[in-house]
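With one protein chain removed, the remaining protein chains of the complex are shown where they sit.
Up next, chain A:
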C-alpha cells in the first residue's frame, strides 16, 4: 500500500523509525490477549475481507462503506508519527492513510454533531479474548469534532508501505499521534456522529485513570505511574536512560490551540 509523502505540517518526523519486527510483535490489542506478544500470535484469525464501515448518526450522508471504496476515498499519504503508549513506551511508525477530515467532509455532519465515536470489531469467533472481563466490548473510542477534523488525525490502512497487519488493527484503524495510543481504535466497523460525549472503553473501565481526552502530557501523571519519561522501543537499550516525554507528544504546534483555556489536569 504505497503512500505519497504527506504535506501536512508535522506529519513526517525525521526520527529513526522503529523496526517493523518490534512494532508488529509488541502490541496492545486486548481482543487477542493482554500480553503484548499475544496479538502477533493470535490475530491471524481475524477476517478482514469482506469488511464494511458504517458511518451513521448525525450526518447528512449515512452510508455503509465497503473497505475497498473507503480506501479509494482520498489519496494515500505516508505519515511518520511518534506513538506514545500510556504505559510509558514509545515508537516511531510510518503509517499509510489519509486525514479523517476527508471522510468527515464527505459524509457532511449535521450542525449539532459534536463528537465522533469509533466502534471497533468485537467478534468472539475470530477474536479469542472478546468476552474476557478486562473491558466492555466492543472497544469504543471517541474524539471531539475539532480533534477529529485536525489534519493529523489519520484514517489508517497501512504501515511501512504495506497494508496493516492484523495485530496492528487491519483493515482500518485510527491514529491520533498527540494522544496516548489507546485512543487510536483498531479494526473499526462503525463511525458514529453524536451530540454527547461518548463513554469510551478505558474510561468505562477506570474513569479516574483514563480521561476522555488522554492527551500525551508529561505534567499529568497517571494515578499509578509517572508520565514524565518514556522508553523508545528498540532504541533506548537496556542501559539507556529513558527519554523525556513531550507535551502533546511533540505535536503542540499543530494541536495546542484545540485546548486553549482548558485545564488539562482536570480534562486529562
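For the reader, a short list of remarks on this structure follows.
Going forward, a residue touches a chain if its C-beta (ideal position, glycine included) is under 8 Å from a C-beta of that chain, and two chains touch if they have at least 3 such contacts; residues count from 1.
Going forward, contacts and distances are computed from a predicted model.
Look at the chain that isn't drawn here: its UniProt entry, checked against "Cysteine desulfurase", "Protein-methionine-sulfoxide reductase heme-binding subunit MsrQ", "Cytochrome c1" or "Peptide ABC transporter permease", names it "Protein-methionine-sulfoxide reductase heme-binding subunit MsrQ".
From the options A:134, A:207 or A:262, the residue with contact to the unseen chain in the full assembly is A:134.
Across the interface with the omitted chain, chain A contributes residues 21-23, 25-26, 30, 34, 36-37, 89, 133-135, 205, 209, 221, 224-226, 231, 233-234, 237-239, 241-242.
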